Every structure is written in C-alpha cells, then in structure tokens.
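Note that one protein chain is taken out, while the other chains of the complex remain in position.
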Amino acid sequence: MSSQHDIVVSVNGERRHARVDARVTLADFVREQCGLTGTHLGCEHGVCGACTVLVDGDAVRSCLLFAVQADGAEVTTVEGIGGPDGALSPVQEAFRAEHGLQCGFCTPGFVVTVTALLAENPAPSDAEIREALSGNICRCTGYQGIVRAVRRAAGTSA
Amino acid sequence: MKPAGFAYHAPDDLDHALDLLAELGDDAKVLAGGQSLVPILALRLARFDHLVDLNRIGVLRGVERADGALVVRAMTRQRAMERVDDVPLLARATPLIGHFQIRNRGTVGGSLAHADPASEYPAVALALDADLELASRRGRRSVPASEFFQSTWTTTADPDEVLVAARFPRWEGRAGFAVEEVARRHGDFALAGAVCAYEPGARAAIALFGVAPTAVRAPAAEKAMLAGVPADEVAHEAVRDLQPADDVHASSATRVRLARAVVRRAVTGAREEAGA
Partner (left out) sequence: MTATAGRFVGQSVLRREDARLLTGRGRYVDDVMLPGMLHCAFVRSDIARGTVTRLDVAAACALDGVVAVLTAADLNAHAGSMQPTLLLNANGAPLRPLAERDVRFVGDPIALVVAQSRYLAEDAAELVEVEIEPLPAIVDVERAVDAPDRVHPELGSNVGDDVPFPRSEALEAALRDSPLVVTETFRQHRQTNVPMETRGIVAAYDPASAELHAWMSTQNPHEARLAISRVTGLPANRIRVTARDVGGGFGQKFFTFRDELTVALAARRLGRTLKWIEDRRENLIAANHARVDVATCTLALDDDGRLLGAYVDHLEDAGAYPTGGMGGAGALVGMLFTGPYKVPQAAFRSRAVFTNTCARGAYRGPWMFETVAREQMADVAARAVGLDPLEWRRRNVVRAGDLPYTLPSGMPLDNVTAAETLEQAAEIIGYDAFRVEQRRVFESEGRLLGIGLGLYVEPTSMGAMDPLGTDTAIVRVAPTGEVTVALGTGSHGQGIETTMAQVVAEELGVDIDDVVVVQGDTASTPFGRGTGGSGTAVIAGSACRAASEAVRAKVVEIAAHLMEAAPGDLEIVDGVVSVKGTPARSVPWKEVARIAHLDTARLPAGMAPGLEATASYQAPPITWSNACHACTVEVDRTTGLVRVLRYVVSEDCGVMINPMVVEGQIAGGVVQGLGGTLLEHVVYDADGNPLTTTFMDYLVPTATEVPEIEYGHIETPSPTPGGHKGMGEGGAIGSPPCIFNAVADALALVGARIDRTPLGPDAILTALDTAGA
C-alpha cells in the first residue's frame, strides 16, 4: 500500500533512525515513533496550527509534511523549546505569566509559532503579532493572554 | 484523517522526476509545498498511487533576473517573494497567502500549478502576462499565463509535465501597483480580489480572483483605466460579466459587489502610486 523508507531525522538535537511508511505524517511520526506527544493534532488539514513544529528553523504544519520528507532535516518540537531540565524558555515563561493558555491543547503550536516569530522579528508591532498568530487557533483564551504573552516575551528578548 | 497509501519518490534531479511522471502518468502526482495537496489527501478527496516529491531538486529553486524579467523557479518558497522589490505585485500578494507557516513551505510554482480560483499568484501571473515554463521528458515549452489557467484546479499542463519556472516581466518606468482582497478572516481565501498594474499612458492590467473558475483579466476595464475613466466606472466595467458561484461564505451577488470594491481600490491605489 505505502512504500517504506529509512530516514535519519534530528529531533530536538537527537539523531533518530527510523523506518516509516510514506504516508505517515511528520506529526504522527514525532508523536508515535519518537514518543513526543507534545505536538497535537487539532484538525489534520493544515488550518489550526496545533501541530506546528520547526523544520530546519522554519515554523511549519507538521500534519502537512510526511515524515519521509524530513529525512536529513532538523526538527524542533515543543519539547525542544525549553531547557532539558524542564526550564521554561522566555516565550514559555511569558505564556505562563500572562495566562496565555487554559486547556493547553493549542499551546505547543503557539509556543513554536511565537518562538519562530520572535527569532525573526524580535520587536513586532501589535498588528504584526496578531497577524503572525492568525495561523493558530485557540478556543479557550480568546487570544487575550496570548497576545500579552508575545508582547511580554518580545520585551524580554528585545 | 489519514491519507490513503502511496509509493513515494524523491528524485534529486529533474530528469529523474520527468522520467517518473512519464512512466507513471495519471497514477502519479507531483508534491511541491504540500499545503494544498496534503489536506486533499488527508480528506481523501483525491488519491494517487505515487507521489513525486520535487523538494530535493536543487535546480528548481531560486530566482534570477534575465531580460527584464524575474524568473522564479517553481520550488521557490512563497516567503522568498515577500522581499522581491522589482515585482511589487508578487511582494504585495504574498503576505495575503494564508499564514506565514504556510508560506514557509508553499511554493510559487505549486500555487500556480494548483490553480485555485481564489489564490493570488495566478492573478499576478495573468496581470503581468507571465510565461510559465513546463518541462517533460518530451521537452520544454513556454505557455503564456493567458493560456495556462483553464478552470478550477485545472491548467493546460499535460499530466507528464512539471512547471519548472515562472517568468514575470518587470515593469520599468513610472508605474503603480496594487493588490486588494476581501476575506472573512485574515489569511482566508479571498471572497474577491484584484491585482492592478498601471503605467500611465502606456498600459494597464487588471486581474480578478475568487470570482470565476480561474483568475480573469478585465480588458474592457483596463482600456477604461488607461483612458482616465473614474475608478468606480472602471470597476463597474470589470465586473460586468462576472457570474461567480454561490457558496457558504458568500453569495454570487455579494462576490460581484466585493469584486467591484476591490477593483476600485486597486485601480485607485495603482494610480496613486504611479503619480497619476
């Protein structure tokens, strides 16, 4: 049915050798084969952003990539954002300080998106913040705490 | 929502890709950015026995300038277009495409070849009379944009052909450009959109998207614009024969009105920028 492929992917700095079905998405790969369940599936059709990861530094929807396409790439999931000892990154700290999460399901996607945003644009305007967030859906917070969190994180790193 | 199975191929040179397409025919589909194709596969709206991934073919990436044109190789990521100064329509249309995560993977060629009626790049290509370069094992050919977009998600490319580059003419001299669209939310497909390129006394190009099975030029409106007709009447002319479909987001009548509004805004904006 599906072809199978051997891949080597660096996930959060760790090289992994794996054999994957061609049709397995990168999202399912990190969740099931890497045991990194922080990346969530909210829609599986590329709209909600809950599955956002970094591939070679770029924020992408991991439900729209096949794992086999990540062969040779560096993937960063939410588990790779903070410190190895569980220390929160400045973005994660800001989300906590500003109540930028409630149920937490969309949160990993936002954390990765915001991390990518601020890496590229350390001092975004409010309009730029909202625009950059518009590809991630949250149903709990009404985005109030999330926008505050981005402002706070930008203030910290700027 | 998991896709049906397929055999995956990731050639690292174009000839190999073309060979695969020639052999596999209708059973194969090209995978570019995947931002449009993969949702279709996940929803099982379509399935293919083979996917030919173009992402590892280096010669399909990058831009160059040649003969007064910007040549964008097909697998160039959409995000790269945000910084392209010499074709303002590309730079201005690009931030309207979805969200930055989509533009990180989506490609210029992929968007053109997918030919969604509500997407921006086909309209830009039409307005600028771009040329689309197609390659197959049988050879290469160049198709003008006006002959490329056939219907919804349908182009005149043959099943064994790959879009390898798009050639966008650069407008030198005093010119103005505008891209306007109306969407329910930021980043959504446009309910109606218009791109306009204008060189006073020389040429005017108006292309609409989201209001027909393909992006469409508005030749009568372009003549009117060149003749100095007020923007509102130019817009009226541009939407005269439109018959967009009804859908859950907007009725046909609404789309026509929105089309008129975006043409008016685009014409006004382009004129202002051209200093006319």
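Going by the order they are written in, the chains are A and B; count residues from 1 in each one.
As a convention for this text, a residue touches a chain if its C-beta (ideal position, glycine included) is under 8 Å from a C-beta of that chain, and two chains touch if they have at least 3 such contacts.
No experiment lies behind these values; they were computed from the predicted model shown.
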Chains in view that touch the one left out, judged over the entire complex: A, B
Contacting the left-out chain in the complete assembly, out of A:F29, A:F66 or A:Y143: A:Y143
Touching residues (missing chain, whole complex) on chain B: 1-5, 39, 43-44, 182, 184-189, 191, 248-251, 253-254, 257-258, 261
Residues of chain A in contact with the chain not shown: 1, 21, 23-24, 31-32, 36-45, 47-48, 50, 77-79, 81-82, 86, 88, 92, 95-97, 99, 101-108, 111, 129-131, 133-147
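The criterion applied here is as follows: only the chains that are shown with their structure count from here on.
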Geometric centre distance via CA averages, chain B-chain A, whole Å: 28
Residues of chain A touching chain B in the complex: 1-3, 5, 21-23, 25, 28, 44-46, 49, 52, 58-61, 63-66, 68-69, 71, 113, 117, 130-132, 134-135
Chain B - residues contacting chain A, complex: 1-8, 10, 34-35, 38-39, 41-43, 51, 53, 55, 95, 98-102, 104-105, 185-187
